[in-house]
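Left out: one protein chain. Kept in place: all the others.
Moving on, here comes chain A:
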Amino acid sequence: MISKGQKRKVDDVVRSGTWESQRQSVLGISLVKYHRGQELMEPSLRRSVLIANTLRRIHLENKPPYGLVDLAGPVPPMVPAKPCIHRESGLGVVNSASGVEDKEDVWMSSESDFSLSAAVSSILKELDLTVDGGLGAQAPQRTPFRSIENLPGDLGLKRSSEGCRTSEGVAFGSVEEVMCSSYLQDVKLDKLFHDIDTSVFDREMGVRALSAAASDELLKYLPSLSSVPSISPSLFSLNQTFRDLNELEHIMEILVES
C-alpha cells in the first residue's frame, strides 16, 4: 500500500512496465472470457457488454495512468498527460439524458484503437445476431474509419490524440505495433491477435501469483482507503429503557391518532 505523502519517484515510472503486463493479461483474459461466454447456451448481455467495455478501456489506457490523483502533490506536467486526462474525464463524465447514443464519442480517440474497435464492433454485432435472432443483420457493415468521419465534434480529440501518440515512447507491448500496421478493415478477431507475442499471455495467465503481484503493483497507485468504523461495546442496559420506549410509543400513537 502506498503511504501518504510518498512522492512519485522515477522508479515508479519504470515500474509501469508491470502495469503494462497487467494490462496485457487483463486483455487476454477478457478475450478468452468473451468467447467462452458466447459459447454458453444463454449468453448474458450484461456480461458481454461489461467485458466489451473493459476491452475498450484497456485499449484506451495504453499508458500508465499519470493522470491519477497523486497523494504527494501535483504531478509534473507531461505532454501526453493532458489528452489522457481528457479521455479519462470523457469516460467518467455524467451522461446526458439520451444515454446510450452519446457514448460512442468516448472511445473514438486514436488510430491504433480502430482495429480493436472493429473487433469490438464485430463482437457486439455477433451478439446482436445471436440474441436478437437476425434483426441486427440488417445494420450496414461499418468500417472503423466511417465512425470517425461521422463525428465532427471529435476532430479536436483526434488531433490531440495523434499528438499523444507521436510523443509517446516506443516502450509499449507488441499489441500497439500490430494495431498500427494491420489493415483497418473488418478482420476476424483471431487473425487480429495472431501476431501478438503470446508468450507474455502464457506467462501471465498461467501464474496467478504473478497477476497478484501485478495487482499489488497497481495497488501502489491506489490511495489507502478509510477503514470501516469499528464496533465498540455498549454498556447500556436495555430492559428499563425498552419498557419506557414502549410506553412512549403507546403515547405517541395516542397523540397521532387523536
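As a working rule, a residue touches a chain if its C-beta (ideal position, glycine included) is under 8 Å from a C-beta of that chain, and two chains touch if they have at least 3 such contacts; residues count from 1.
The rule is simple: contacts and distances are computed from a predicted model.
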Among "Auxin-responsive protein", "Serine/threonine-protein phosphatase 2A 55 kDa regulatory subunit B", "proteasome endopeptidase complex" or "Aspartate aminotransferase", the UniProt name of the subunit that does not appear here: "Serine/threonine-protein phosphatase 2A 55 kDa regulatory subunit B"
Residue ranges of chain A at the interface with the undisplayed chain: 22-23, 25-26, 29, 33, 41-42, 44-47, 49-50, 52-54, 57-58, 61, 65, 67-69, 71, 88, 92, 94-95, 97-101, 103-104, 106, 120-121, 124-125, 127-128, 130-133, 136, 139, 142, 208, 211-212, 214-216, 218-219, 222-223, 225, 228-229, 231-239, 241-242, 244-245, 248-249, 251-256, 258
